[in-house]
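Every protein chain but one is kept in place in this view of the complex.
Right, chain A next:
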Amino acid sequence: MDRKKSLINSSVSNNNSAIKGLQLFIADLRSAQQAQEQERRIQSEIVKIKQHFDAAKKKQGNHDRLGGYQRKKYVAKLAYIYITSNTTKLNDVLFGLDQIAELLKSNSFSEKFIGYMTLELLYEHNEVVTKINDEVNYQLTKDLSSSDDNFVMLALNFIGVVGKLTNRLAYNDDITTGVFKILRSPTSSIYLKKKSALAFLALLKSNHSILTDDLQRKQLWIQRILSLLDDTENYRLTLATIPLIEFIAKHIDPGYCTRLLPQLTAILYNCVVTGTSTSSSNQFPLEYTFANMPNPWLITKVVSLLSILIASPTERDSGSLLQTNNIDIELLNKLRKCVSVAIELGTRQGQDPMERIVQNTVLFSLINFASKLDPSDEAISNSVSALCSLLASKEINIRYLTLDSLVKLCSSSGKPAIDAVRYKHLDMIFHLLNTERDSSIIRKVVDLLYTFTDVENVKIIVDGLLQYILSPKNLAEPQIKSDIAVKIAILTEKYATDINWFVIISLKLLSLTSNTTINDDEIWQRLCQIVVNNPSLHRLTCEQLVDYLCKKQASEAIVKAAAFLLGEYSSLLTDKISGVNLFSLLAEKYFSVSNVAKAMILTTMIKMYKTSPEIGSNVIKFFQLELNSLDIELQTRSFEYLNIIQLAKVSGNVDVLQILFEPMPPFNSKSNPLLKRLGSLPTSAGSTTLINSPSVASSSTSDLASKRTTSFRSVGVPMAPPSRKNTSSDENPNVDSFEDFSGKDSYYSRQILAPNWREGFTRMISHKQGVLFTSSLIKVFYRIITVDPQQPFAFHIRLAFINLTEWEITGLSTQVIASKTQGNPEYVITNVNVPSAATIKPNKRVEQSYEVSIRKPFDVEDSPLLAIHFKCGGSTNTINLKTAIGMTTTLVSGEVNPSMHLSLPQFISRWKTLSEALGKDGEYQISGIKLNKDFRKIETVDLEDGLLLLKQIVNRLGFDIVEQTSVHGTLFVSGIIHTKSEGNFGCLMKVQYQENGLANVTCKTTTAGPLAKYIVECIRNVLTK
């Protein structure tokens, strides 16, 4: 690329798209040798352009004096000046904004392009946006609806580039809807669709409310966007769509996106498994292969979206995310297969360096993703071995990426990964620490060591790190050494079991700072806090500090720590060093440290004066000397301290001295300021997991941990800092909280149901099978099957989708949404199988099943929702329905269980017992239920028929009806409600039939609470249907 080509011979400059004047100007500038000469040339050109532009402005009105080509040329020159001056000449080119706006209006593509291109450069500056925004927005809206695809393309590019630089586009409805219109229109070309997807992403990034303001729009638009993934082999469109969906999943609402799992799995599988197969049937399009890998971009993007949608095994209660135990086993196996193929590929020796990078790109992204697939310990340990083998790679980038991947794996997979690394590969990692010359790699090595340090290995690791800082051959950047020092400080505090070792290491760390320019107040301050709070450390630390002070060069940090701690505890050392000697030691250091440390020493001296009066004259002399200090702070301190001494000596008032310099009380700050400095380590470091969860820590570890806790905590040390909070909720400030006020997931409550959903819902309460929904396009059948007669609270739900049209239904996908997924939900949905196919041929059916298991009583209105998405004849459809699983669904009728039959006296006696035991608790009554039209039809004919119909309905629900003839017009009903967690409940009910087409229902249950209400509501739903 350094081959010099002359301008004349350049093939490009000869073609007709070249702008000759621009080329000459550039060549001219390049021939200018001196910077000054260049500057002159630029200025004279600017003056010339200004004149042309001014002239054009005056003549405006009749005809365009300047002409499109000239305008384009001058604007392009301004753009070049802006770039080549390293963007410093913004103010010199601002005068051209009006003419740039003129270019946007042009009907010539090349002129319009130069206009948009130049604005893309300048739009990062607020002053540009303020000046020209209205004109630009107007033109953008116009171009977005242009019939010329190339103009639309330019507008989309512009929005995609600057959409996040300013929020003015994103708050303009014409622009957001304009972009979305292109995205959703079935007639837009794929080329425009992919651009509109990314332009929309840029807008969404600066304004989430485009989607969140209006619930209806949100649902509609998101479904439109998701449907772009229906064709999983359209590699052009999927590549541009997935980042948009990822953003929605991350920042708007993950719930909508989980239904994409089958499509995403298919894309990934097609690339990673099918696409890399060596068999001749491998049809993966060559143009989407890069360095011998099928579409690595798509692979990493899909993996990153999947990682958002699937909850980690450790965060089981994560709202609307997918849980591994809920994923269709076939899909899960496909995903696992992708991981194993990636490992195989990644550890294979590629020829070309780019090829190896790409293989590893895929390997690292899938290995990190694997922790979400509930891997076995063995699988994790295999991943670690595969990765560690790459640590020996000759390529720096690969070693860097491997370390990065190991850090992530150790954080996400916890103990199995951590153990595999530290027991088998610790030597290798220390070897890298001592041989690598790239600070980026050192950082990763240190992060990795930090991640798996615990009480067992803290000494080895801290030693290794200290040696690294100490070694003169490691001339790494000071910033890194400082970071390592911080990490050592945290590790020693967190995992030290030997309190003396803790002090010795901390002081060693502080003493290093003189030759490595580590300037870290936080480390010595933290040490002082801990020492103050631990009386047993006072003497030991002070002795050590005196030893350090006696050395020729004591670091600033040591002096500061010594100034503070010796001031507090010097009296403990009288048998080791006399007050006078200690004073002269400090006085000697005084002249070699910064003013901040000097000020501290002055305070130390007056504190010592308080406890060792024999140094009085020395102290006074010292302060008198410092009255002449040039530093105002030192001068003031000396002056004030002298006055305090005078007050004590002359007027005998020692109170001021005593009160001002009372012994330091224990610190109570719990958080460790050092932790803030950790930078970009993954949020849940594996090391904290070891300490915090007893199930992970081996018994010996937890023993040590508790020993350490007692030795530290019993003496009132600041507690070890709380483990870092999982910040996932902080990261998505815009995702609504998972629950609304009623405790339901907000995602559940936000669904807008199809207008006629209630019909199928009611049918599902009274019938075990039937039609859930029907429209002109699709019909949905359901069947409720009790899994096991012994467990009447668990059901298989089987659905069948039937295509009623003459066209294919494509992109069928569904979502089953529970009202609650966290905090002890009333029911759980498991084993959700995806529809057996995504395409339904005309008049054919596709089936799906899932299981619901009822744990506790709940309102039938909170039954699971079913969202159905599909495409048919160019339209995208979403149908949200409510399925019905009521308390009555769990009834086991007496025909199955004959012992349940009651006689009327039995019924009455039980009714009484319940009344006595619970009173009105556990009872619920509704009078005047208006019966449905079936009753109205027969009502006029015969009361008996009505009663018979009522009997049939109640029977069908699964209740038993007491055989009796003595009370007319009333049904005495009994039944048993089953739940998994709270057991079974008996239920007695009186249903009175009235001649005017009304019914009264009274229900009693063997438990207080709302169960009776839930049962009556089911019945009311059925009767009023």
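Quick note on the criterion: a residue touches a chain if its C-beta (ideal position, glycine included) is under 8 Å from a C-beta of that chain, and two chains touch if they have at least 3 such contacts; residues count from 1.
The working rule: contacts and distances are computed from a predicted model.
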Omitted chain per UniProt, picking from "AP complex subunit sigma", "Ribosomal protein S8", "DNA-directed RNA polymerase II subunit RPB7" or "Trafficking protein particle complex subunit 2-like protein", is "AP complex subunit sigma"
Answer key for A:I42, A:A56, A:A101 or A:L121 versus the chain not shown reads A:L121
Missing-chain contact, candidates A:L215, A:I329 or A:I396, resolves to A:I396
Among listed residues A:V161, A:L335 or A:L799, the absent chain is touched only by A:V161
Considering the complete complex, of A:L211, A:L239, A:I267 or A:L812, the missing chain is touched by A:L239
Missing-chain contacts on chain A, rising order, are 1-5, 7, 10-13, 15-18, 23, 26-27, 30, 76, 79-80, 83-84, 86-88, 90, 108-110, 113-114, 117, 120-121, 124-126, 150, 156-157, 160-161, 163-166, 191, 194-195, 198-199, 201-202, 205, 235-236, 239-240, 243, 246-247, 250, 287-288, 290-291, 295-297, 300, 304, 354, 357-358, 360-361, 364-365, 396-397, 399-401, 404, 437-441, 443, 679-680
